[in-house]
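Got a structure for you, written out below as C-alpha cells; questions coming shortly.
Up next is chain A:
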Amino acid sequence: MRPIDWLTQVLEVVAALAVAPLFQGWVNQCRAWLQNRRAPPLWQTYRAIRKLFHKDAVIATNASPLFRVAPYVVFATMLTAAAVIPSMGTRLPFSPAADAIALVGLFATARMFLALAAMDVGTPFGTLGARREMMVGFLAEPALLMVIFVAALISSTTALPAISERLATGPLVLSPSLAFTGVAFTMVLLAENGRLPIDNPATHLELTMIHEAMLLEYSARHLALMEFASALKLMNYACIGFALFVPWGTATSAAGPFALAAAIPALAVKLVVAGAALALIETASAKLRVFRAPEFLATAFLFAVLGMLVHLLLGA
Partner candidate 1 sequence: MTVALGAPLEQILALLCAWIAIGAVGLVRPASLKIAGRTLFPLGAVCGAAIAVVAAIHLAQPPERMILPIGLPALPMHLRLDALSATFLVLLGAASAGISLFGAGYFRVGQGTAPGLLCFEYHLFLASMGFVLLADDAYAFMVAWETMAVSSYFLVTSQHRIGEIRRAGYLYLLIAHLGALAILLCFGVLQGGSWRFTFDAMRAAHLSGGWAAAAFLLALAGFGAKAGLVPLHVWLPEAHPAAPSPVSALMSGVMLKIAIYGMLRVAFDLLHGLPGWWGLVPVALGLFSALYGIVFAAAQTDMKRLLAYSSIENVGILFTGLGLAMVFRGAAMPTVAALALVAVLYHALNHAFMKSLLFLGTGSVLHSTGERNLGRLGGLIHRMPWVAWLTLVGVLAIAGLPPLNGFVSEWLLLQAFLHAHEVPYPFVDMLLPLGAGMVALVGALAGYVMVKFYGVVFLGQPREPSLARAHDAGRTERAGLAWLALGCVALGLLPATIVPALGTVASSLGVGSLPAGGGPWWMLAPLGPQSISYAPPVFAGTVIAGVLLTMLVVRLTYRRPVRRAPPWTCGAGPLTGRTQDTAEGFGQPIRHFFTPWFAMRRSLPTPFDAAPRYSVEIGDRIWRALYEPLAGWVDRGAAICAVFQRGRISTYLLYALATLCLLLALVL
Partner candidate 2 sequence: MGQMPFVMQLLDTLAALLLLLSFAMLAQRRIATLVELFALQGGVLCAATLLLAWRTGDDNLVLSAALTLGVKVLALPWLLRRMIRRLDVYWDTDPLLHIPGTMLVGVLIVVFSFGLAQPISALASTATRSAIGIAVAVILLAFLTMITRRKAMSQVIGFLSMENGLFFGAMSATYGMPMIVELGVALDVLVAMLVLGVFFFQIREQFDSLDLERLESHQGGR
Partner candidate 3 sequence: MDLFALLVTPLAGAFVLAWIGAGRRAPEVNAAFSLGTFAAACALSWRVATHGEATFANAQFFVDPFNAFLVALTAFVGLTTSLFSRPYMRIEAADRRVTPGGLRLYHAMYQLFIGTMLLALTTNNLGLMWVAMEAATLSTVLLVSLYRTPAALEAGWKYFILCGVGIAQALFGTILLYIAAERVLGAQGVGALLWTHLDAVKGELEPRVLSIAFVFLLVGYGTKTGLVPLHNWLPDAHAEGPTPISAVLSGLLLNVAIYAVVRCKVLVEGSLHSAWPGRMLIGFGLVSVTVASFSLWRQRDIKRLFAFSSIEHMGLVAFAFGMGGPVANFAALLHMTVHSLTKSAIFFAAGHAAQKSGSQSIDRIRGLATVSPTVGWGLMIGALAILGVPPFGVFASEFLILTTAMRDHPWATPILLLSFAVAFAAIFARVQSMVFGDTTLRRLPHSPALLPVFVHLGLVLMLGLFIPPFLATWYGAAARLIGGGG
C-alpha cells in the first residue's frame, strides 16, 4: 500500500462526511426550483444538524439502551460504508476487509437497528414505520445485491473497487445488462433513501411516511445523528452508482497523485448531475400507495435479474 492510497481512503471518508449534507441540500434545492418554490439555502442540512446538537435530548421513559445506541450504530455503519465505496480512488487499503456483499450487509445492519430502535418505545408510529421500512428492505436489499452481482459477473469479483476499476479501465462497451441494472439500481436508490415515489421525506402524514415515522421519538443529537446518517446513506448510494455505472474519473490503481487530484472535481460533477437528476425524477413521479411499494421494488428486483440473464445470454 502506498501512502497515497491511505490518503485516498481518508479523503473519501472525510469527503463523505463533509459533502453528504451538502448533497442532500443540493437535491432539495433542485426540487424546490423544479417546483417553483424559493429554495432553502444549500447548507440547510448543516444548520438543522447543528441546531439539533444544541438541544437537550429527550428520551421516552420506557426507552431501552438499544434505543440510545442505535443512532451511533447506524451512523458508524454508514461511515464504514463510505470507506468501502471507491468514490475517488479504487485502491483502498480498507477494501479487502469488506466487499460489495459486505456492503449490502452493512446497509442491512443499519436498517435493522433503525427498525428495532423504532419499535423500542412501542409507539404505533414507530412499529408502523419499522414494518414499512422492513417491507421496503426485504425487496430492495436483494435487488441491490443482484445489481452488484451482475457487475460482479462482468468483472468476476465482488470487491467493489476492483469492479469499478475493471469497468473503468476495460474497453468502453455498451453492455445492455448494465442498462437494466442501472434502472433497477435507481429504483432501489429511491426506495432506500425514502424518496418519492416510495416515501416523502417532506411529510409527516402517517399514511405515507416510512423513514420519518421511525425517527419520531428521537430528538436532539440522536435525531441529528440519524439525519446525518440518512444523508450519508444517500451519498453512499450515489457513490455506488458512480462506481458501477460511471466509474470514469476515479483514480485507478495505476494512477498517481494527479489522478486523485482529478478525481475530486470529477466526483463533484457527478454529484451535481446526480442530484439534479434525482430531483427531476422525484418531481416527475407521484407518491405510490404503501401497498404498491412492494410491486415497485419487485419490478426493480426483476429488472436486476433480467440484467443478469441478459448478461449471461450475451456475455456482456
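Assume contacts are C-beta pairs under 8 Å (C-beta built on N, C-alpha and C of every residue); 3 or more make two chains touch, one makes a residue touch a chain; residues count from 1.
Inclusion criterion for the candidates: all candidates are chains of the complex that A comes from, given by their letters.
Quick caveat: nothing in here was measured; it's all calculated off a predicted structure.
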Problem - Touch-positive candidate for chain A in this complex, from 1, 2 or 3 - result: 1
Exercise for the section: Sort out for me which residues of chain A touch candidate 1 in the complex. Expected result: 53-62, 64, 66, 69, 72-73, 75-77, 79-80, 83, 94, 96-99, 101-102, 105-106, 108-109, 111-112, 115-116, 119-128, 130-132, 134-135, 137-142, 145-146, 149, 152-153, 156-159, 204, 206, 216-217, 220-221, 225, 291, 294, 301, 304-305, 308-309, 312-313
